[in-house]
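Structure record follows, encoded as structure tokens.
Shown here: the complex without one of its protein chains, the others still in place.
Chains here go by letter, A, B and C, matching the order in which they are written, and residues are numbered from 1 within each.
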Amino acid sequence: MIVTLKPGAEVSRVLGELAARGLWVSALERAPGEPALLLVAPHSAQVDPRELGGIEGVLGVAAPKPQHPRVTAQRARVTVAGVPIGGGAEPVWMCGPCSVESEQHARELAEQLRPLGVLFLRGGAFKPRTSPYAFQGHGEPALGWLRRAADATGMRVVTEALGEEHVAPVAEHADMVQVGSRNMQSFALLKAVGRAGKPVLLKRGMAATVEEWLLAGEYLLQHGAPVVVFCERGIRSFDASTRNLIDLGAVALLSHVYHQPVIVDPSHAAGRRDLVAPLARAAIAAGAAGLMVETHADPAHALSDGPQALPLAELARLVGEIKRGQPDGGVS
Amino acid sequence: MIVTLKPGAEVSRVLGELAARGLWVSALERAPGEPALLLVAPHSAQVDPRELGGIEGVLGVAAPKPQHPRVTAQRARVTVAGVPIGGGAEPVWMCGPCSVESEQHARELAEQLRPLGVLFLRGGAFKPRTSPYAFQGHGEPALGWLRRAADATGMRVVTEALGEEHVAPVAEHADMVQVGSRNMQSFALLKAVGRAGKPVLLKRGMAATVEEWLLAGEYLLQHGAPVVVFCERGIRSFDASTRNLIDLGAVALLSHVYHQPVIVDPSHAAGRRDLVAPLARAAIAAGAAGLMVETHADPAHALSDGPQALPLAELARLVGEIKRGQPDGGVS
Amino acid sequence: MIVTLKPGAEVSRVLGELAARGLWVSALERAPGEPALLLVAPHSAQVDPRELGGIEGVLGVAAPKPQHPRVTAQRARVTVAGVPIGGGAEPVWMCGPCSVESEQHARELAEQLRPLGVLFLRGGAFKPRTSPYAFQGHGEPALGWLRRAADATGMRVVTEALGEEHVAPVAEHADMVQVGSRNMQSFALLKAVGRAGKPVLLKRGMAATVEEWLLAGEYLLQHGAPVVVFCERGIRSFDASTRNLIDLGAVALLSHVYHQPVIVDPSHAAGRRDLVAPLARAAIAAGAAGLMVETHADPAHALSDGPQALPLAELARLVGEIKRGQPDGGVS
Partner (left out) sequence: MIVTLKPGAEVSRVLGELAARGLWVSALERAPGEPALLLVAPHSAQVDPRELGGIEGVLGVAAPKPQHPRVTAQRARVTVAGVPIGGGAEPVWMCGPCSVESEQHARELAEQLRPLGVLFLRGGAFKPRTSPYAFQGHGEPALGWLRRAADATGMRVVTEALGEEHVAPVAEHADMVQVGSRNMQSFALLKAVGRAGKPVLLKRGMAATVEEWLLAGEYLLQHGAPVVVFCERGIRSFDASTRNLIDLGAVALLSHVYHQPVIVDPSHAAGRRDLVAPLARAAIAAGAAGLMVETHADPAHALSDGPQALPLAELARLVGEIKRGQPDGGVS
């Protein structure tokens, strides 16, 4: 944003007025006689350009063109398969295993999750794995397992479409199509997922800016998605003591400034089971509309990512803490 | 950590037992006949090596040598000038301006902060500024202003020693000596500050790992500091939409795994005044023992960092929210 | 890698022997009587584990399992459409516009590039754009324009397949299929591109480790690609003064340690036209087998990325410099 001053304006006074509104500003050099220009930095608080126009000494305000009108139009609370997400609704839970392992496995887990208040069953049918030799998921059959487990228990299904060829089967079985962080800017996939006309869960890329994330959401909405829910899952870290680096500043920004429905996946963010609960609580406090938590009845036998899966008893405790708004008994 | 297996141990069963404890493990190739070795990744949950020794099939466990015994010995709750910090104590508040501007300015602010429950008066006498042409702080006189303002209102003083020559005057006037993020690994300064024998507030460097941060704390304790309180203030970000990137995973790690007193500075982390409140709430939820918040009665006239300073009314509201454990009325 | 010592081995002497081979080692604590274990850090120089086995006092060496055998088997020099790349071959040039703009545009450019010694014509038919409202490329027709321009001038075509649906037409028209950095871990696309059976140019993801990059190459080779050429194009940077951050350490690693054919795209890495030439020279010095340079006869009228495109006269000068192994006349 650029603020143009009137000739003779008292620059220091205008600078103070802008600082008072949370704006970081730098003055630019101009030829004598030309109106002074003030450049507002991107990490400033959000203000309405029209408000600035009213400050004494301000001639005009130039702002960047809106980049993602469809995302902007989708404010705060959305509804996915009858479940309200964001905008003050009760936090939504999306739980389940990294990989779906069998029909029985999905069914038993759903029966244990639903009574806790978990409304979305998540689980991988197609798995994005760094190595081609790692388990790639059970594929299409696992979609049916998820669907039937959810139907039997009154849950919804969210699962990932890894490529364009998976979009149709995933959209057929799931209530919400997930786009993974490695595909956040796979634009052909975004278009295909958008065209499927289903609500989308869009994970943030590992080094994506908030602006790029919102623009990826814009791709989805432009191509037909009725709703996009954003999901922070940690960005690339230089510190090996956590698997990824959870960016709750981005969550607060999406929630409080852009008024978007955003949930957090603390399991992938930390990679450490011993940090899932405090980071889940922090995510809700930062403005998250819900949580995606990897859960497994028996992490010792999970087909993938067992070390970060939360056993059911710990999940039950965490759900209770979030409901009451505080940790379970003293400092955890 | 490395787990050595007994000859004939059932490897997949041991891997499951380790996953069940939250450990990420990779198997290494060995010559036939040699005992299998399993390498535990650093982002695993923390477990006691002795517990692993009890798993069937495990021959032995080798762990890295403890790197920071003095930090480890300082667990959870510490006391600074009579104020308990961490370990379940009520969140501590450290508030005040980026730069101390005059004796009267310090005094008036202290009188407004103390009734809110703010126990520490913070403020810069010596300012670390990126440009040599920016305001460098009022220096030694400002130390006296802070001290007298605190004494008059029953507050404590925390302020930064920017170099070795400042350590003596700062230690004379302050209850707690701050080491800034740009100096987190200025080892000569760490030694000098340690020798002053005062409690220290150690801000995290902009690209420091948690391990490096703990080791910087070890320098302080080894050279005489009685107490180190850690302070997260955001790390370097690739996203211009916030000033820095707040790392609440590191806060959770220090609080819940290393049991250290750690506070958070959401002002510097976000740089955006509109995100200070949600990030402050998230910090407490993640395990922070307190908050350092830049505050100014009149941000329009602050000598530095006005755009990120919280006006007093907003601070008062935030203190109330943290006390009650929830946002003030609906979605903020 | 883990080195196990014999009982009674002189640890400091073994540590010295390992340091002499460029290995960073940390000693682990063990119970009395158990053989000492030394853990070798990943940023150590590469050595053959068998060589370490010969050091006095060493009992055994455990190394991670090979993760990408097909990449390892593809060493150094490969051939793409008759052109040798890597392994001491003359640097290969891949040049052309960000977006192909018309049949005539492609043809004229090819006629100007070929005499300079440029063997690969590059150009975007399908463009990955951050915003859905930005120009998305001319699509399939542009593939024919590239093919005919190359055929008329004796060049080869390399162009990107943005999604699975584009793989067949791209593979039909191009000699080499490009996978873009935003798709480096789009595993469904990698499989589809591999199955097309064409040589692949694999750009590195914006926050991908070298290991993840090699594993993405393994996906391609496992699914049928005859050859993978790696391409560094800069990673995500915290410094706005360049568009991305060129990682020539990764290039040196791929070239000198993994013996892979790797080229560099200095245009995207810097984003600044005034840095393309020195970074191109540096890339070759670091071990790059070739250069991909965005070129435009008239950057003022380029449909995308004009500011980073090199005008033809500057490209001609750069090709000459690389051929002679030094800058053109004095300090450039």
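Here, contacts are C-beta pairs under 8 Å (C-beta built on N, C-alpha and C of every residue); 3 or more make two chains touch, one makes a residue touch a chain.
These numbers come from a predicted model, not from an experiment.
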Taking the complete complex into account, which shown chains does the hidden chain touch? A, B, C
Residue in contact with the excluded chain [from C:Ala36, C:Val229 or C:Leu279]: C:Leu279
Chain B positions in touch with the non-displayed chain are 67, 126, 128-133, 162-166, 182-183, 185-189, 191-192, 205-207, 212, 215, 218-219, 222-223, 235-236
In terms of residues, what is the contact footprint of the unshown chain on chain C? 16-20, 22-25, 41-46, 76, 87-88, 207, 209-211, 234, 238-243, 245-250, 252-253, 255-257, 269-275, 278-279, 281-287, 298-302, 306-308, 325-326, 330-332
Residues of chain A touching the missing chain are 1-2, 4, 26-31, 34, 37, 39, 60, 62-65, 236-238, 240
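We take it that only the chains that are shown with their structure count from here on.
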Chains in contact with chain B and with chain C: which ones? A
Specify, for the interface formed by the sequence copies chain A and chain C, whether it is same or different in terms of residue numbers shared by both sides, with half as the dividing line. same
So which chain is the furthest away from chain C, centre to centre on CA atoms? B
Chain whose Cα centroid lies nearest the overall Cα centroid: A
Report, in whole Å, the distance between the mean C-alpha point of chain B and the mean C-alpha point of chain C. 39
Distance between the centres, which are taken as Cα means, of chain B and chain A, whole angstrom: 26
Using mean CA coordinates as chain centres, what's the chain A-chain C distance in Å? 31
Mind pulling the residue numbers of chain A that touch at least two other chains? 207
